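Take a look at the following structure, please.
Removed: one protein chain of the complex. Kept in place: all other protein chains.
Naming follows writing order (A and B), and every chain is counted from residue 1.
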Amino acid sequence: MEKTYTDALPLTLHSEKQEIVCVFGTGDFGRSLGFKLLQCGYSVVFGSRNPQMSSLLPSGAEVLSYSEAAQKSDIIILAIHREHFDFLSELIDILNGKILVDVSNNLKINQYPESNAEYLAQLVPGAHVIKAFNTISAWALQSGSLDASRQVLVCGNNSKAKQNIMDLVRALGLTPLDQGSLVAASDIENYPLQLFPMWRFPFYLSAVLCIFFLFYCVIREVIYPYVYQKEDNTFRLAISIPNRVFPITALILLALVYLPGVIAAMLQLYQGTKYHRFPGWLDHWMLCRKQLGLVALGFAFLHVIYTLVIPIRYYVRWRLRNLTIAQAIDKKDNPFSTSSAWLSDSYVSLGILGFFLFVVLGITSLPSVSNMVNWREFRFVQSKLGYLTLILCTAHTLVYGGKKFLSPLILRWYLPSAYILALIIPCTVLVIKFILIMPCIDKTLMQIRQGWERNPRNSKSTLHGKSDI
Amino acid sequence: MEKTYTDALPLTLHSEKQEIVCVFGTGDFGRSLGFKLLQCGYSVVFGSRNPQMSSLLPSGAEVLSYSEAAQKSDIIILAIHREHFDFLSELIDILNGKILVDVSNNLKINQYPESNAEYLAQLVPGAHVIKAFNTISAWALQSGSLDASRQVLVCGNNSKAKQNIMDLVRALGLTPLDQGSLVAASDIENYPLQLFPMWRFPFYLSAVLCIFFLFYCVIREVIYPYVYQKEDNTFRLAISIPNRVFPITALILLALVYLPGVIAAMLQLYQGTKYHRFPGWLDHWMLCRKQLGLVALGFAFLHVIYTLVIPIRYYVRWRLRNLTIAQAIDKKDNPFSTSSAWLSDSYVSLGILGFFLFVVLGITSLPSVSNMVNWREFRFVQSKLGYLTLILCTAHTLVYGGKKFLSPLILRWYLPSAYILALIIPCTVLVIKFILIMPCIDKTLMQIRQGWERNPRNSKSTLHGKSDI
Partner (left out) sequence: MEKTYTDALPLTLHSEKQEIVCVFGTGDFGRSLGFKLLQCGYSVVFGSRNPQMSSLLPSGAEVLSYSEAAQKSDIIILAIHREHFDFLSELIDILNGKILVDVSNNLKINQYPESNAEYLAQLVPGAHVIKAFNTISAWALQSGSLDASRQVLVCGNNSKAKQNIMDLVRALGLTPLDQGSLVAASDIENYPLQLFPMWRFPFYLSAVLCIFFLFYCVIREVIYPYVYQKEDNTFRLAISIPNRVFPITALILLALVYLPGVIAAMLQLYQGTKYHRFPGWLDHWMLCRKQLGLVALGFAFLHVIYTLVIPIRYYVRWRLRNLTIAQAIDKKDNPFSTSSAWLSDSYVSLGILGFFLFVVLGITSLPSVSNMVNWREFRFVQSKLGYLTLILCTAHTLVYGGKKFLSPLILRWYLPSAYILALIIPCTVLVIKFILIMPCIDKTLMQIRQGWERNPRNSKSTLHGKSDI
């Protein structure tokens, strides 16, 4: 009945602060939570198997048997591993109508078929099970550290019970986030076990690219001159070679952000429908485009600083000075070449503008900024500005090559300059994209993306009118 | 009656997941939403005019007539354009007490006098109308993309119905944001149609400034030397001239951030009250100060990189080398000038400090950071630090001019250097601000801003005491 139920739950949690909260389990997290609760003005009762034997508990807390402790409070926090939930079946009557907060975590993602909280709700069907606090560490609770995330993800089927626990969370100085009903519990339990799941593919991919181009450049620029000219170029490993590897990696990663989009468009054109699912690898690739782009931005940032640092390097100063001295001694003429000035300046300028747009893209992908823009604005920035960035960065690399682009002198052991390899993917993406935005193809693609199908499963599809969204 | 009403709505939405959701309309968005709902474990019933003829629907979904479909579920999602809402008037009895979710968008901002959702609420007064999902694209729903904003703005007059829909939104992996009652619907409907409304004025203004100063510098630095000295200086278009245009635009925009503030203060002083509304243009100007400042920061950032890149430019290296060689050949003396060192270093140093504070201002204006600071801290940063930035950047430009500031040699075709034009607005703002913070004027202004009026509408105003806030 509605009314009885309402009476069973405290209406205003903090009306008088000496409310009692019961904590089952005297492990580290239970004790830390109890300590924090005491600090914030609550009375704490611990429930334990051997109440006489429990030590180390925060002073001021009472320790009772499970059943005695449960009777003292409407809120019971269960700081016990899932494997030991069984004893609760003996307490079903006492726990009836009470709020049971499950704080447990597992060791692996999706360790059990159902979440711990749902399992608990089946064990004690009369209690209002709430999942909370599992994303907070005991250490953070105790040290009161503000550094770590203070967000407590909360879910549960009973909204009043959930509200009470969210008030309790707030009273402890933490921020509750309502995650809906108890089906969200499995996500909440998996959450603290993840370590950057979306960043793995970009990270390994960039590591592979870096290592490949590192060896490539070492062969061309350290080993080759050593073999043929007995020059010791190892000092290039510190700046020159990273400053070749990083921009190449950045450009390839940036192109790989836009490659899945054009592959998806080609697939849709080929299949003539958007209602086929993409293959799994393409789906995963599309989901980590943001991370790919941010890793690319990191490498671009490194490239910018490595480049700006050039004039203060010992090697560069030494070479420039020697050139000048040689010229001064020979009294040779050094005519000004406008085309060289144009090449040098436009190459640098394209790079700067590309980097600038790249930084703007990066800032826009910050969660708080991307939450402020709507879908239309987000598409404008990430698609229009994104392609502009790719075009500028590719042009920067092309102009860098300049006159010597396909000169055979550049080959060493038949290996072309590394930047020529770097241009393959970006140019491919840009060419395909250019074809895709030609009016005839773009129109078909738009229709497909608005739900049109080339070979609909039955021919009546044209009948359902324009009234539906 | 309260109780009947409560029974009509499902209390715990997800207690068993095979809940039925009804979707009216089999267009692209309806199908995408149905697909997503099926994926997340819901049963989906489509309502259609011609149920036999509807094709392309996700497998597993049932298609019925509108009235049959509506009877199957408590939640009816209306994926139909506003123009075709009329048929709902026949279903008034069936829809009574049900949750009707309007996902429709219009083509223009404020296309109709009332929002679609409010219009729907008038059409079907017995239903609980909720506005939701209109900010999400069908494409995002289907591809499960995390890139785009996952926020679903929700509003509605009935809080339980709203809660149910927010739970539904969460179950689809999206983030619901409660926007209050149905009056918020018109804002929610306008939201996805906007394309950076606050950025337009700053964007066009900076474009105009850039183009004006671009032509100004081209005349002075490319055409003038070509006419008189037959020099080909076109290569300056790539770096030298942008690096003159960008800092000028940045400085003027930064000054324009603070100009409306001093204009408003002068208006208040002149009118002797703060209860006069400002003219519309001033209001609009004040509202886009943040965007003006961020565009200015963008130009300042470009200026910094264009400047740092100077020593690696071909032209600069060529000129430096030639100067050195000429001196070496002539064996001329090159005495060290402490005053030049002071001018050069302090000019650079002021610029760096100004840019640093500018970046700090920019970071503080990130939504997540500005949400963390209170009004007092925000004012401190944006006003105190902001003026300090303006002072440093203006001083940077003044010292840049240095000795040659008003030398007549700098005139070309009677045009002064561009940076002298750039100083007009910043210096004006700083001078007025300096006058405004003089004690006597500042005190009057403070009084006015605390509600005092020079010519109150009736003379008893002094009577209402200090008790009110």
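Keep in mind that, in the parts below, a residue touches a chain if its C-beta (ideal position, glycine included) is under 8 Å from a C-beta of that chain, and two chains touch if they have at least 3 such contacts.
Here the structure is a predicted model, which is why all the values come from computation and not from measurement.
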| item | value |
| --- | --- |
| Residue among B:40, B:266, B:373 or B:415 touching the omitted chain | B:373 |
| Given B:92, B:195, B:211 or B:352, the one touching the chain that is not displayed | B:352 |
| Residue in contact with the excluded chain [from A:96, A:151, A:383 or A:450] | A:151 |
| From A:281, A:318, A:413 or A:434, residue that would touch the chain that is not displayed | A:318 |
| Options A:238, A:411, A:424 or A:437, residue touching the unrepresented chain | A:238 |
| Sole residue of A:194, A:229 or A:455 that reaches the chain not shown, by the stated touch rule | A:194 |
| Touching residues (missing chain, whole complex) on chain A | 3, 6, 12-15, 17, 25-31, 48-50, 53-56, 58, 79-81, 83-84, 103-105, 135-140, 142-149, 151, 163, 166-167, 170-171, 191-196, 232, 234-235, 238-240, 242, 298, 301-302, 305-306, 308-309, 311-315, 317-318, 321-322, 324-325, 328-329, 366-369, 371 |
| Those residues of chain B which, in the complete complex, touch the missing chain | 2, 157-159, 179-184, 198, 274-275, 278, 283, 286-287, 289-290, 304, 307-308, 310-311, 320, 323-325, 327-328, 331, 334, 336-338, 340-346, 348-349, 352-353, 355-356, 359-360, 366-380, 382, 449-451, 453, 456-458, 460-461, 463-469 |
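Heads up, the rule we're going with is that only the chains that are shown with their structure count from here on.
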| item | value |
| --- | --- |
| Rounded Å distance, chain A centre to chain B centre (Cα mean) | 24 |
